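What you see is the complex with one protein chain gone and the rest in place.
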Amino acid sequence: MTDPSSGLVVRSLSRRFGRRWVLARVSLEVPRGSALMLLGPNGSGKTTLLRCLATALKPHDGGATFDGVPLWPERHTLRRDIALLSHATALYDDLSARENLSAWARMGAYDADVDALLARVGLADTGARPTRDFSAGMKRRLALAKALVKTPRLLLLDEPFSALDPHGRALMGDVIDEILDRGATMVLTTHHPGLGARFCPQAVRLTDGQVTWRGPSSEAQVHAGDA
Amino acid sequence: MPPIESLPISPGAAVGLVALVAIVVANQRAGRTPWALPRWEHAFGLVGLCTILNGQYMGLFEAPRERMMGEVARILYVHVPSAWLTMVVFLFTFLFAVAFLFTGRKVFDQLVEATIEVGVVLAILLQCTGMLFAKPTWGMYWDWDPRLVSTAVMTLSFIGVLTLRSLVVDADQRATWTSVGAILASTSMAVTYYSVQWWRSVHQMQSSPDTVAKPIVLVLRINAFALLFLTVWFVARRWRIAAARAREDEAPPLPEEVLA
Partner (left out) sequence: MSWLWQVPAVVAKELLVEWRERSRVSGLFFYSFALLLMVAFAMPNTKMLADIAGGALWLGLLLASTRSLDQSFKVELENGALEGLVLWPVDPLALYYGKAIANTLVLLLVAAAIVPLVIVLYHPEIKGDPWQLVGILVLGSAALAAPGTLVAALTVQARGSSALLPMLLFPLVVPVVLASARATMLLFDGDLMGQVDDWMMLLLAFDLVHWSLDGLLFTRIVDEG
């Protein structure tokens, strides 16, 4: 099939919380430069899988490699290339949007043009306000800008389109296209296969932590409980 | 209290003999090896129990009256061994915690849990007997002496670590955090000791065997070894509980893949 040394390869990855297996023997492949859509109802393990891929969680069994490099053992070096966009924005509410971005860029020694990034996500005018006053959609855009501070080779998006207005969704789509064009590999979760299918040729469905369906995104159906 | 008539047989030996006979008879009936015990640590428990009966009997009735402090000094046969054992047990807590952080093996975490709990019990025994001893000899239950303060502080730290342990849900985090807390608590002990010593000291200098009468030393040693055996028994029993709980928390087998 695909060259295992290129892209993201997940082999029998399992993770439990307490006694419960939240992910059980998840295997999937995302060729380099391609994107995968993760589907599944709430609590099916999508977010946990992304957190494992982001090296926030250690797999209890199995594992994953990115471009042939094992994720967890090499996490300290790989983390510079992996960006996770999730509900936990990891932003400081007391700081303004601009201060947030420049503080994070400094802490990672990333060379980022903060004003350009803010303009890119449509927050150029609100850059000076503390993010505590931001709406959920604005926080999401800022979190996207923060993910762009890195130049990720692996981009993990947890429900990127939630909380966004149509304009925001279009903007998010443009940014995703741009990152994919740069050759990044991507995994995104969503409850709307229609939205994700534009970027992801392949899709995988998780149910109770297990892969229950995989196939082309165009064939992905919204199952009961997904939306 | 004048020394009473010597018993024909020491209480520890009597209890030990009865227990041995009971074990042998029970094993014979069940068709097992006569001296078999369900767990190795019970041997320590049995020896410790018999020895402490003897040791306390000797301490209370046979040991000579202490010249300066009189009969009150007999509480030292509990106080001094518990002080030694508290230190030994917490030293092992520290070693197990370091071993856990280096190896990540669950057995060390269980031993940390077991030694902290037994250590806290011993430390409380130590401080209660110490207070009872201090009232008639120093005229007050408590004094701001380095050994008193550092023991109290250490006990508090380890109780804090146990509290922390009870609050962490995730088993891996719980293990690591307990070890980190245990290392902090044990290292703080030494610093506290010296800083308070600097501050003030009224506690008598640590007695070495040469400064104490021979029979007293012998009785102290017997009681110390008895408590050592009992402590091994307690720690081992507590470790069995921790290990059983850990087995209960073990993950069920992974389900088979749905989609091949």
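Descriptive notes on the structure:
We just call them A and B in the order they show up, numbering each chain from 1.
Methods note: a contact is a pair of C-beta atoms (placed from the backbone, for glycine too) under 8 Å apart; a residue touches a chain by one contact, two chains touch by 3 or more.
As the structure is a computational prediction, the values presented were derived from the model and not from experiment.
For the chain missing from the display, the contacting residue among B:Val161, B:Ala224 or B:Ala242 is B:Val161, taking the whole complex into account. Per the touch definition above, the residue from B:Leu184, B:Val212 or B:Ala251 contacting the chain not shown is B:Leu184. Touching the missing chain, out of B:Val196, B:Val232 or B:Leu254, is residue B:Val196. By the touch criterion stated above, the residues of subunit A touching the omitted chain are 54-59, 72, 76, 79-80, 82, 84, 86, 88-95, 99, 103-104, 106-109, 130. For subunit B, the residues touching the absent chain in the complete assembly are 101, 149, 153-154, 156-157, 159-161, 163-164, 167-168, 172-173, 176-177, 179-181, 183-185, 187-188, 191-192, 194-196, 198-199.
The definition used in the following text is that only the chains that are shown with their structure count from here on.
Of all residues in subunit B, those touching subunit A in their complex are 169-171, 249-252, 254-259.
Every residue of subunit A that touches subunit B in the complex is listed here, in rising order: 12, 14, 16-19, 21, 24-25, 27, 60-61, 207, 210-214.
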